[in-house]
Every structure is written in structure tokens, then in C-alpha cells.
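Structure first, then comments.
Complex shown without one protein chain; remaining protein chains in place.
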Amino acid sequence: MRDCKIVSRKFELPNSHTLEVSKAHGGYKTLEKLREHSPLEIIDIIKASNLRGKGGGGAPAGEKWELMPQNSLKPSFLAVNCDESEPGTFKDRQIITKDPHLLIEGILITCYAIRAKHAYIYIRGEYKQFQDILQGAIDEAYEDGLLKECDITVHRGAGAYICGEKSALLESMEGKRGHPRLKPKQKEPEWFFDNPTLVNNVETIATVPFIVQNGADAYRAFGTEQSPGTLLFSMSGHVQKPGVYEAEFGTSMMEYIRHFGGGVKGGKKLKAVIPGGVSCGVLTAEECENLTLDYEALRCMRSSLGTGGMILMDEDTDMVVALKNILEFYHEESCGQCTPCREGTGWSDKLVAKILEKKGTKEDLNKLLEIADTMNGKTICVFAPAASAVIVDFMRKFRDEFEAKL
Amino acid sequence: MSFMFSKENLLKIEELKKRYPNPHALSLPCLWMAQYQEGFISLDAIDAISQIIHMPSMEIYGVATFYTMFRLEPSEKLIVDVCKTLSCKLCGSDEILEHLEKNDTIKLRHVECLGSCSTAPVMQINDVYYENLTIAKVDAILKELK
Partner (left out) sequence: MSEMIDIIVDSQSYKVQNGSLLIDLLIKEKIKVPYFCYHESLGADGNCRMCMVEIEGQKRPQIACDTFIKPGMIIRSKGENIEKVRTDILELELINHPVDCPICDQAGECSLQEFYMEYGLHDSKISISEKVKHSKHLDLGSNVMLDQERCVLCARCTRFTDKITYTHELGIIGRGDEAKVTTMPGRKLDNPYAMNVVDLCPVGALTSKDFRFAQRVWFLQTVDSICHGCAKGCNIYIDHNKIKYQDDVIYRFRPRRNDNVNGFFICDAGRLSYKQLQENRLESAILNGEKITQMQAIAKAKELLAKHKENITVVIDANLYTEEIEAILAFAKELNAKVCSPKEVYRDESFKDDMLRSSNRAANYKTIERLNIDTKEPDSSSLILNFNHPQDFEATSVINFLTHNRLSLGLSLPIAAYSENEGTLTNEDGFTQKCEKAIFKNVPIPTIIEHLIRLRR
């Protein structure tokens, strides 16, 4: 497997979170040449690289940047999404603790390109320890005079998965309940107190310095045509060596699991993998056999790459218990705004509980699928559709396990 | 009894106000400050925040109840948040939870994914993560915190 450390290059260095170590290993180098490019040229480089958002959606970053006005009378903002709450995902945490200066460098480039003078990093409330490390790095950057033209403020969440949804994140930053907003009818930036705002994931921003430093082609040298570059893929669950390991898109999933993860824990057989956080459709071991880790391959499997946070489940895993666990998560985390989600997540959780208590009937299984159908495509954000897909996939692929419990 | 932010917090609030286009953005930061200052968020504190950031108390109250980490009541006991989501569950969080259920000197909460799946099972106490838990490890941690 080809070594390709774009974001994780400095992770293993001692004190990699400090400005001194960062600078000694090429940190902030891009800033020296940054002004040789106009903001629009930077956006062109990002577009040419086809950098795709690494927070789960995989939308082309450059297209989002392009929506930001270059001559706005209102101030423009960058909001960096560090609300990392997707179960199975813990990659942004590595960046802010192991190379926060890479993120800061990325922020400075991005803000230059979108003409923002202030960036916020919205961090999940639970990450307080890691926030402190990140804040330490920002303080160092201020002292070093790196943040003369652009401020960075860390904004702490307080426990709400939904705030990872970009418009809910901004609602939360505006001091409100984290309710996703109605989607705009045309392409436009996000809005923070009515000011144009770009929301990008931590890892996306942390990838920017490499691309600007080495050029779009250097980034495209990794990965596939449509999913270029790398991702901080990760593994957890029934795996020998869980953790975050950067790899290029298009890597074979099983090879990745063997190479970095050392295979399934305890030498057991693999039963299933949830490829990119629980919101991505579950895959059986057979489906994973010849699968590559890129957006297109996963989409072909009617799943998605998500955040690249793989959860492995071995042969002894009870898939009904696993689904119950995921539905508890959705039940707990639904913001409660839209009817299908507010009521559907709770009801499906209760139905699976009933099945686990061996009180379920065949009708309950059908009902579960009906609820999933009602939750799909009828809400403001994609939270309910994700929950819906989880139900459908578990029941489609492991129906015998559900039926055995009736 | 009315709530007053400490001098230090008031200074922090003034500094933060300069960093946002609208003081409403300070609702979460202020709620945090109130919680750290008093151990929980009282209605008086919500009224005080309302005055400072010009947001209705009811709205702040709605915000405070939306986020799971805000506490609207004081807790005498040590709050222990154990992650119960899939990766932790696959790696034995049930055992940890079962063990802690018996401990009535703590306030145990089953929380959703803490974003520490590679070091499961995980718990969080007072902002600190404790990872790769075993029952013995949990007991040792709790003993030290007492």
C-alpha cells in the first residue's frame, strides 16, 4: 500500500501540536507564497484539485468556496466544523490534537480565498480537553503574529449531534437550538447572522495547505479520478488495531483493514462493516470483499463513504442488537423539529426493542419498514433519511436475524 | 437569590462580544460559564445571560434544554458519562455500564458517541476522557477522583 500522509504527516512527531515543531517541519510554509495568488486563483486551485468535503457529504469544496461573494459589503466568515459526532468517527480530533497548526494554516488560506476576516471553529462540547490543545495552538499563532489579518475563535457546542449539520451548526453558533434550516432554493453560501459564511469540515481545511503548496495535480496523484486525494480513514469495533490511518481514496477496504487494522479482533470472521459512520448503509462481509474506499464504489453498493469511519462487526454480533443501538442514537439525537423524524426515530426504536424482547410480530417488521419509508425524503435535513436507510439496510441484509426473534 | 457572573467571566464576556457580529452568539459560551461558575445553570443565571446578550430568557431556557451537556439542576454526585454507542458497545461498554449501575455514589449517564471509538470503551468525567476501560480501571479512576 502506497504511503500517502497528506494530513497526518506530522502526527507521529513528538510535540507535533506546538508551533515550533510545526514550523520545523514545514508548517505555515504556504503563507509565504500565498499572496502571489489572488483569492480567485486559490479557489481555482482547490477546484482543480477536486477536493471533496471530508465531513461526510463529499461535496466538491471548491464549488462551495465559489459561492462566497468576493466583493460583499457584509463581512464574510468561515465556520470550521469540528462537531465530529458521527458514531465511528474520531479523525478531526487527531488533527486538532496532533497538528492543530495545519488546521490554522488551512484556515488562513481559506479565509484569504473567500475574503473572510474571522473564522470560527465549532467544536463539540465533549472535546474540551482537545479544545484546550487547539486553543493553545491558536494562542501561539496569535503570539507569533500569524493571525494579524484573520481572527480565529473556538466556539464550543454542548452536546447535540445535529449541530454537525451545517445549518444547525450556524443556528447553534447564533446561540439558538440546533435546528437545521429550510434549504435555500438556489445555490448560495450559508449565513451566520445574515452574513455569507462557508462551512467546511476540519479535515477538508487541513488538506488545503498541501494542495496550495504542491498544486492540484500533486493532490490528484492520489486517489481515483472522481475521488482524488486521501482521507483519514478510521476503524473501530471488532478490529485488532483500531485507529485513524490516512489512505488514498480507492484503497481496497479489506486490504486497509488487514494492513492498518491487523484484521478482525481475535481472529474471528468478519460479519459486517458500517463504512463511514453509522449513517452509512451497513455492508456484509461479502459485499466488502472487493470494495474500494471511494465515494463512487460505496454509492454503487447503495451505501456511502461518509466520514470514512469504519465500524467492524464480527461473526458473533447480533445485528438486531446493533440496529437497536443505532436507533437509540437517532432517537436521542433527533432535534425534534420535523414530525417524521421526531416521531419516527422514537417509534422505530421502540419497535426494535419489542422485537428484542421477543414480543415482535411479522407486522412489526413491516411497520418498521413503513416508518423507514415515511422518514425518507420528507424532512428538512438528512438525519431522518439516514436513520431510514440504516433500518432498511439492516433488515434487508440480515432479515433472518430479525425473523428468528419473532 | 440572584445570579452574578464573576468579574473574570464578565471580562471574558466583554472580550467575546467583540468577536461576534451579534451578542446572541454568546448564549452557549455564557451558559458554559454559568455552569462552571455554579455547577449548574439556574433560572437566575438564564435571566442574567438574557440581560447581557439581549435574548429572551425563554429562548435561552429552550437552548439550555436542547444540549445534553447543560445541567439545569445541581448534582451532589459525581457525574459519570459512559459512551454507549456502537463501537463502545461492541467493545464491552455494557459491562462497564452494568458495573457502574450498582454504584450509587455516582450519577451515571449513558451518553451517545464520545468520538473516541478506537479507544473504546470510553467514559468522560469532568471534561476528561478515560479510554480503553476495564472494570478494574474504572474502579481505580473513581477511587482516585473521590
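Order of writing sets the labels: A and B. Residues in every chain begin at 1.
Just so it is clear, a residue touches a chain if its C-beta (ideal position, glycine included) is under 8 Å from a C-beta of that chain, and two chains touch if they have at least 3 such contacts.
Predicted model only: the values in this text are computed from it and were never measured.
For the chain left out of this panel, the touching residue among A:L78, A:L283 or A:I380 is A:I380. Considering the full assembly, B:E59 is the residue among B:E38, B:E59, B:D94 or B:E131 that touches the omitted chain.
Remark: the residues of subunit B touching the chain excluded from display are 43, 46, 56-59, 61-62, 65-66.
On the side of subunit A, touch with the chain left out of the figure occurs at residues 160, 177, 182, 185, 331-340, 342-347, 350, 367, 370-371, 373-374, 377-380.
By definition in this document, only the chains that are shown with their structure count from here on.
Within the complex, the subunit B residues that touch subunit A are 16, 19-22, 24-29, 31-32, 53, 55, 59-60, 62-63, 66-70, 84-87, 89-91, 111-120, 124, 127-129.
Within the complex formed with subunit B, the subunit A residues making contact are 75, 84-90, 93, 118, 124-129, 151, 153, 155-161, 172-178, 192-193, 195, 234-238, 242-244, 274, 278, 309, 311, 313, 317, 321-322, 325-326, 328-329, 332-333, 335.
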